[in-house]
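Heads up, one of the protein chains got dropped from this complex, but the rest are sitting where they should.
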Amino acid sequence: MRAYILRRLAQSVLVVWAVTTIMFFMFRVMPADPTAILLERGLTDEARQALLEQWGLTGSMWDQYLAYLGNLIQGDFGSSFFYRKPVWEVLWPLIVNTLWIAIPGLLLGAAIGAAIGTAVGWARRGGKLERSGIFLATVIRGVPNFVIGIALLTIFSSTLGWFPGFGMGDPGATTGFARYFTLDFLHHLALPLIAVIIYFMPENLLLMRSGVVENRTEDYIELVRAKGVPQRRVAWHAARNSMLPLITWLFPALAETIAGIVVIEIVFSWPGVGRELVLAVTRQDYPLAQAAFFLLAVMIVLANLAADLVYGKLDPRVVYK
Amino acid sequence: MTQVPDQGAIRGRSLFSSARDSFRLLMEDNFAVVGVAILAIFVLLAIIGPWLAPYEPFKAMMTETGRLNRLSPPNATHLLGTTAFGNDVLSQFLHGFRVALIVGLVAALAVGFISTVFGVLSGYFGGYVDDVLMRLTDIALSIPTLPFAIVAVALLGPSIENIILVITILFWRNGARIIRSAVLTERERIYVKWARAAGASHFHIIMRHILPNIVRIVFLWVTMSVAFAILTEASLSFLGLGDPTVVSWGQMLNTAFSSGNLRTAWWWVVPPSLALVLLVSSLYLIGRAYEEQTNPRLRRR
Partner (left out) sequence: MAPARTRSPALARDLARLDERLSAKPAAHLKVNGLSIGYSTLRGRFHAVEDVSFEVRAGTNLGLVGESGCGKSTVVKALMGLLPEFTGISGEALLDGQNILGLSDAQLEPIRWNRISLITQSAMNSLDPVYCIGDQICEAILAHEKVGKAVAWARAEEMFALVGLPAERLYEFPHQFSGGMRQRAVIAMALALNAGMLLADEPTTALDPIMQSQIMSRIRGIHEHMRRSMILVTHDIAVVAETCEAVVVMYAGKVAESGPTADVLERPLHPYTMGLQNAFPRLPVRGQPRQPLISIPGTVPNLLLPPSGCRFASRCPFATDLCRTTAPQLHTVGAQSAACHYTERADEFRAAAARPETWRNMRVGA
């Protein structure tokens, strides 16, 4: 087990390395003048030269790549042009904010979707519940996440005034770590969190439904029925077995879903990593954009790792080697 | 099995006939019919939309008193009202059909083509190609899609062509994996072995046996890719990173959002939102029907 985790960690590190290499090409090779995007405009020649050397931009492409990796390993993504401070100082507090909507959002979305999906999959084939469940889930899945955000914002914030639609706290609210435990914060959290849940739920629902439909005709379900346990319990067996394919299907979906949170952060002005990425790109603050992108990629790698380990916990047939 | 291979099994079938069969099956699914109907209306509007548009999409409308006609609610001259910059909402909305469908179709065709080529090569021949492809997709699956698109489009420059390029780079990987696994199953079928034994070439087997049998999965993936592409373009435009020279629905929503008129100017917000929901949902309804087709265990017994 420990050896397996270590090996998976090593794999994850390899993937992160590959992602950084792709980033290197994106930020250095794609634009016509890579120095222009890494250095602020309006520097003196000496300052420019000094920065170029510090960033290793004076050597060959290979030297540049090595210097780039060296900086990354030391956690040095440079300084934000806009905030005029190291990018980590800008991004650290934002990571927590993103996780606050990402983790509960993904977990609740998966749980709610799986629960409804089980009910829909267990319903009579071709019946009302099945057909309406599939139809609604498919349509909701087709709603772009910013439309979900706009709808929630218009209905619950602008019109009904139940929830604030902007940021993470009212002016003058508690700051620092303690803020996460205030009612004001939870009040602000509600809408973006609901948006993530609605965005993530339908796909889980449909996958779970397929899984339950596939499993309900299996021999072992027949035996569970024969045992005379309540129907709810029989459905649970089908659901429990459907979670396995659900998790393998979610691997590729995670990259898209975590990415989707970017848009939700923008709609609700939620100060997270994704919003900062968009702001940095529009402000042409490339060191910050690069670091934010890197962070999101690492989150996806870690989420995949977690999904992999959860899978092993759920399926006794998996042997960690 | 002592069955003698009959000639038909060795000859396989044409791509066209299996595509036709697949469409016929699709039409047996009520939800898919709804999807196809909506899609057909959207395609029609994409073709004739710009001619139906009463005004130039970016033309500033003036009131009779010579002032900018800002945020006018729907009325006889402006059926869907005007934007905060005095543009006619209906005209912008009608232009949006073409942009959405062009991005969706071109990107999906590119994604479909590349995924199929890589999926078939890697699944059918296996070996070195397969190893490289699988490692590549492993890495690609860890790249956050939209952030990649945001950065890449910002670096390459915000044009429709670049957006399509980025979408293609992003989405071929999932398709290649799905198609590869389908090819792996088809490759082991008994009729493929008969065909090999009967001396058929690899090209013949791929064209007559493999492709016709995975055509539903390719269709499924192309349909889903259209939806992903439209969603990605809309998201980029909504974030203000779209092509500034064309009007798209995402961009209309971006303008409404950033000018702070979401709450009041419903006539500006609802049409593009609704159109996006209808279009993407109709694609998902079609995609779902293909999913039920490709998974025999989901069929009703």
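We just call them A and B in the order they show up, numbering each chain from 1.
The rule is short, and it goes like this: a residue touches a chain if its C-beta (ideal position, glycine included) is under 8 Å from a C-beta of that chain, and two chains touch if they have at least 3 such contacts.
Just so we're clear, the structure is a prediction, and the values are computed from it rather than from any experiment.
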| item | value |
| --- | --- |
| Chains on display which the left-out chain touches in the complete complex | A |
| Absent-chain interface as seen on subunit A, which is shown | 124, 218-220, 222-231, 233, 237, 240-241, 244, 314-317 |
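Basically, only the chains that are shown with their structure count from here on.
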| item | value |
| --- | --- |
| Subunit B to subunit A touching residues, read off their complex | 31, 138-139, 141-148, 150-152, 154-156, 174, 177, 227, 231, 234-235, 238-241, 250, 253, 257, 262-263, 269, 273, 276-285, 288, 291, 295, 297-298, 300-301 |
| Subunit B-touching residues of subunit A, taken from the complex the two chains share | 15-16, 18-19, 22, 26-27, 30-31, 37, 125-126, 134-135, 138-139, 141-147, 150-151, 153-154, 158-159, 206, 210, 213-214, 217, 251-252, 255-256, 258-260, 262-263, 266-267, 274, 277-278, 281-282, 284, 289-290, 292-293, 296-297, 299-301, 304 |
